[in-house]
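Yeah, one chain of the complex is gone here, protein chain that is, but the others are all in their spots.
Up next, chain A:
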Amino acid sequence: MESVTKRYPDGTVAVDRLSLEIPDRSITVLVGPSGCGKTTTLRMINRMVEPSEGTILLDGADIQQQPVTTLRRSMGYVIQNAGLFQHRTILDNIATVPRMLGWGKHKSRARAAELMERVGLDASLGKRYPYQLSGGQQQRVGVARALAADPPVLLMDEPFSAVDPVVRKGLQDELLRIQEELGKTIVFVTHDIDEAMKLGTRVAVMRTGGRLAQFAPPAELLSDPADAFVEDFLGADRGIRRLSFFPSAGLELTTGPVVPADAGAERIAASDAPYVLVTDAAGRPLGWSDPRDLTAGDITPEGLLPYGRPFVPGTDSLRAALDCAVLSPTGWAVAVDTDGRVVGVASQAAIGEAIRDAHAAGRADDARVAP
């Protein structure tokens, strides 16, 4: 997008000289407060809104040069509440664009069935009508419909805003999974900064008046907000959020306080920690205990303090590790492998150390990048 402006006849400027280069095969999120022109920007890409000034190029060609219906059929579009055709079955809804492109009934239906599976919908829902589906299912149909003709570009306008948080998280994970498989060029509009950070390869923060405040990968937004507006928009817990982008692999773990349930008294006495983590025979965590209680004799699961939610080093971020430590009654985070076996524990102090190291590494990177 090159210096695109949308001015309405009454003089309101919805988008002001916006220039954006949207990278191929990745998710670009437009985020900002309501009225910042993010939806208008999205709609200019498929010409639902015509820009007043500036040009939008798709693969180097001006989008004005092809017929508007052809352009739109080459772009998937997903909106809030899905906007399904209530008078058509789920299969027919998904098959809409292929049918328009003249694929033929049989091929379109087969494609629709394939997509239902891809977005995690049961094939038995195909003959149903939209009113018979839950909000989350309808939204999945919306995504499937947008993908039906295999368009290179997918435009998504607050698609997950109207569903509850649990369903939303499921849909976001699903989108990331589908994106990994298909590698579309996705432009995603949201007002939810968490959603933007989670989904975006790059995030464009827009401010009221339709101006671009910053366009950067999420980690960079968090570490180097361009100005007070971006910083404010990211929220007060920017520092904590940034930890999501630091891996927990380098975190120093200790196995000192970890003891199997059938360990002898001397093994327990050997760990001088104020608390020990008791594991079962397979090495899965059971709970925390005061070593003096353990030495006294039999261990009952009821007598143990809950160990909270463990994290997986390497997979989870430092944010997850810190969260475990904060939630843990002993202040120690439990690290497990992917099979749920304890690999060690980390104190809050150790996590703090890892955070400091990560920051230092980040600064070193910056120093190297800067000339």
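The working rule: a contact is a pair of C-beta atoms (placed from the backbone, for glycine too) under 8 Å apart; a residue touches a chain by one contact, two chains touch by 3 or more; residues count from 1.
Note that in this section contacts and distances are computed from a predicted model.
UniProt lists the omitted chain of the complex under the protein name "ABC transporter permease subunit" (options: "Peptide/nickel transport system ATP-binding protein", "Glycolate oxidase", "3-oxoacyl-[acyl-carrier-protein] reductase FabG" or "ABC transporter permease subunit"). Among A:Thr28, A:Thr41, A:Thr96 or A:Gln137, only A:Thr96 touches the chain left out of the display. The omitted chain makes contact with just one of the residues A:Thr69, A:Ser134 or A:Thr208: A:Thr69. Contact with the chain not shown here comes from a single listed residue; of A:Ala14, A:Leu58, A:Leu84 or A:Leu171, that residue is A:Leu84.
Interface with the hidden chain, as seen from chain A, comprises residues 46, 48, 68-73, 75, 77, 79-89, 96-97, 100, 129-131, 142, 145, 155.
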